[in-house]
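The next block holds one structure in the form of structure tokens; read it before the comments.
With one protein chain held back, the other chains of the complex are shown just where they sit.
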Amino acid sequence: MNMRSLPVIIMGITSILIQITALRQLMSVFSGNELDIGITLSVWLTAVGIGSYAGHRFRQRNALAFSFIAVALLSQPTILFINLIRPLLSIEFGETIPLLNTVFFTVISLLPLCIVIGLQFPLAVSYLGGNAAKAYGLEAIGAFSGGALFTFLLSGRVTPSTISMAVSLINFAAAVFLIRKKYLIPLLIIPAIFYFGTEKVASAVRWKGAELILKTESRYGEIEVLKLREQSNLYSSGKFFFSYPDRQSEEMRAHIPMSVSASPSDILIIGGSVSVLGEFLKYDLNSIDFVEIDPKIIDISMGLLPAGDRQKLNDRRLRIIATDARKFTKGLKGRRYDLIVLNLSEPSTANTNRFYTVEFFREAKAGMKDGGEIFLSLPPSFGYIGKRMQMANGSVYNSLKKVFRNVELSSEEYGIMIASENGISTDPAVLEKRFSERGIKTQYFHPYIFHDAFAGLKKKMVRERLEKAAAINTDKRPAAYLYNLMLWAEMQGSAVLAALLEHKNIFAFAAIFLLALSAAALWKKKETAYFSVFSTGFSSMAFSMIILLAYQASYGYVYEMIGMITAVFMLGVAAGAHISRTFRKALPWMMFSEALTVMLLLASPLFFMRESLFYALSLINGLLAGIEFSAANIFLKEKDRIMAAGRFYAFDLAGSFLGAFTCSIFLVPLFGIQNTIAFVVLIKAITLALLFSIRHEKN
Amino acid sequence: MGKKVQCDLCPTECVLEDYQVGGCRVRINKGGTLYSLVYGKPCAVAVDPIEKKPFFHFLPATTAFSIATAGCVLGCKFCQNWQISQADPEDTDNLDLPPDDVVRQAIFYNCRTITYTYTEPTVFYEYMYDTAKIARRFNIKNTMHTCGYINEKPLRELSKFMDAADVDLKAFTEDFYSRICGGRLKPVLDALVVLREEGVWLEITNLIISTLNDDIKKIREMCSWIVKNLGPDVPIHFSRFFPNYKLKDLPPTPMETMKNARSAAMDAGMRYVYLGNMRSEAENTYCHRCKNLIIERHGYFVKQNNISNGRCRFCNTSIPGVWS
Partner (left out) sequence: MTRRDFIRFFVFGGFLSLFRKKAAAFTKQELKKAMFWRKTG
């Protein structure tokens, strides 16, 4: 590696850094679920694709240097603009943003910067004397380092505005390095001005009528505490978590589950506010384990408590454990509970969905004493449970029923589900007696609530309604997550999306049909090569998404590792490009890598067993993609290699876009991981067949 | 042409082309005639304590047969019932329950009243009207929980059969109504006055939402208006907002705000101010004259009742409301 390579590596590093930063900011502004990741990634890839396609037109000297200046000038405004989206739309404080606006504003905010980033690639190719494989490799190395840098160093320590300032500064420096003109140095003042402006503006306009008293980054997202009168409200990545003080809610969250349990002695509480623990500790019990993944949320919520309440939590019976609760329940080693309480939000993200699946319930059951109970609550409804909520809550109900012998429900206004191997009593009189016998003092909670929550007629009505739902929620097929997405789409008035989600089979057939059609249309040598680039973009990105979502399903928060898994993938791409740069006979290598990809996809469930194997899978996935890209590039030796590089990259990105978009939004949530793998295998098989059919064709 | 129709039921006053459905989602113009799509087709049917509606001065400790259909005249961002109120009638699972069957069921379940509630009963006006007429013949009372977004003429007509109404006065600014609900405040205030004039027993509910309508000055202004135009005897229920529908990331209202609202209302001269859904002394009724506890409630359940013949058992003052 020489000095000449440096700008290309820098390009890779800064573009991945600003990408991750923008992604996290967008997630926080849109209070996003995984749909937002898909939308952002797809918009990102399309814009970059457009840029790279247009890039070959720029031939002037120093074009690459000017592109660095453009990135430097755009990265901070992009982050600032994202922070201004809410006020621009005049969205209320705490109001969710409709999907259409989410897509629209993601496009607007990312487009300028991403097009420039896209332009950079062909410019880098021509800067390196037309060596596309080298450019690809160097950029990948940069992206790998950027991803690693973010995951291990920056995440949770450095604010988005600092990162965007750093990106800006580094790009200016790269431009100065390329042009070697000192007069550019004063430009460095611009990022600094922006830096001090951004934070002020962003926090001033973001929250109407509430006062931001704390903002910090954790590895799991951006945590904010907003004050309304005396009440502090905790947000993570723009999503409301809980308020303090909120005695009414805290008491409800503790005394209903405790009263439903006949003799609670050892209790496991998953998620929620630490102040709820004080209510549990009022009881005469043996131990409480409280599990929450984000240590910063624990620290911050502890900090919100007045000294007296914090003192009360200094109790020998209480263990506070900062880990992923799924990991925790898997490694219990003989510890058993009488009562497991889920204090989580509904399964509207792939992450929270992990706590409402058959697999989790089985793990929970293994951690229960004889007659132990699991207690959870889902969003309430009033008067009528709509069809989509019926399906969403019904799939959780069915999953509980699959694992436990008895499942009891509350009235719809409370959304409570309780499951156990033994009988559960929800007779209001029994609960009332239990509660009063235990002699607990409360401010707002009163046993009349049992009569409201467990009124016979209402319980029956809910059960009848939920029993009509057929779906079961599992790790591999997150039905509850899907129906919650539909519910969300309905709530936002996105009838199109809701309908699309509902008629998923038609959608699937249409996709396969279109695929066959496009394959048929591409029955020529050159087009087939482009198609293989497209399909490799598609499959490698879809595969990456499958890996990420499978990782999420078995190990928890994906943000912690999203940078690393992506980085390992990029490393694989770079290695693949490097290995294959000297290939003579490209077509056999392309076919070889297609065939290997099919095999790898089919074998991938074996890799989902152990954490380290996820990285191996991502690496091999990248490696094969790298080999195929590079081989296809050699195969497509056209007259104008720069032109080919631009179009080539565009095809790659179009494929990647579709891969990311369809996989995260439709395929995995709708059809489950296994069917998605089958779909990707199908595409690869078609490509392989096409390549096979042209092997004797003359150019 | 000649097939355009204007609906005069609610202040939105939609003008509908042939085969167009109104903003409420349940009224359709078919060949120049307006039809209701939800007549006899409720999707929510339940038996609830009347206190849950909420009515605190209307036949305490009795049950209400409650019905609703899909549709609503407004589109509030905080709606609890958005799954029905913002749904088309063909998308909900509806029962077949003509007016006489509603009354039959109410009698079967021993309900003293039928309540038209959950969504906005204005949208199923004809169904409500016919049911109320029959119910009255069988000595069953009619009550509704409404947002009061209805024109004067239909409201006066309905008032003939309506015994009580709980009106959601959602805020006291036009800005709130237009930004958050997609409606106007003025018609709601007018409807309140009409109900008062027609002698329908009135209670008011006000949901307090942080940052949107929690300005104590405005709350005081609203209460003064009520005292002046409707009298000090109208009970008001302040209820606490919990994250819901489009406002999922807005925190629950601080308790402090709730308590401040209550004292503001009492300062303005209102005699019966309740905090809904919160266990406190603010869910009991105290005689406005002797201040003694006359109805003790635990949530929706009445523990003791010291009213006889509509009078306070301690000082014999007449307590406003419908007691038998």
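Remarks
Think of it as A and B in the order they're written, each chain with its own count starting at 1.
One rule holds in what follows: contacts are C-beta pairs under 8 Å (C-beta built on N, C-alpha and C of every residue); 3 or more make two chains touch, one makes a residue touch a chain.
Everything numeric in this text was worked out from a predicted model, so none of it was measured.
The chain not shown here is touched by just one of B:8, B:93 or B:267, and that residue is B:8.
When the full complex is taken into account, the listed residue touching the unshown chain is B:34, out of B:34, B:61 or B:266.
The chain omitted from view is touched by exactly one of A:153, A:470, A:510 or A:689, namely A:510. Against the chain not displayed here, subunit B makes contact via residues 1-9, 15, 19, 27-28, 30, 32-37, 39-40, 90, 125-127, 129, 151, 153-154, 157.
Throughout what follows, only the chains that are shown with their structure count from here on.
Centre to centre, using the average C-alpha position, subunit A and subunit B are separated by 42 Å.
Only residues 31, 92-96, 208-210, 226, 228-231, 233, 235, 238-240, 243, 245-249, 381-387, 389, 442-446, 448-449, 451-452, 457-458, 461, 491-493 of subunit A touch subunit B when the two sit together in their complex.
By the touch rule above, subunit B contacts subunit A in their complex via residues 43-44, 46-47, 66, 68, 77, 80-84, 86-87, 91-93, 117-119, 179-180, 210-212, 240, 243, 245-252, 254-257, 278-280, 298-301.
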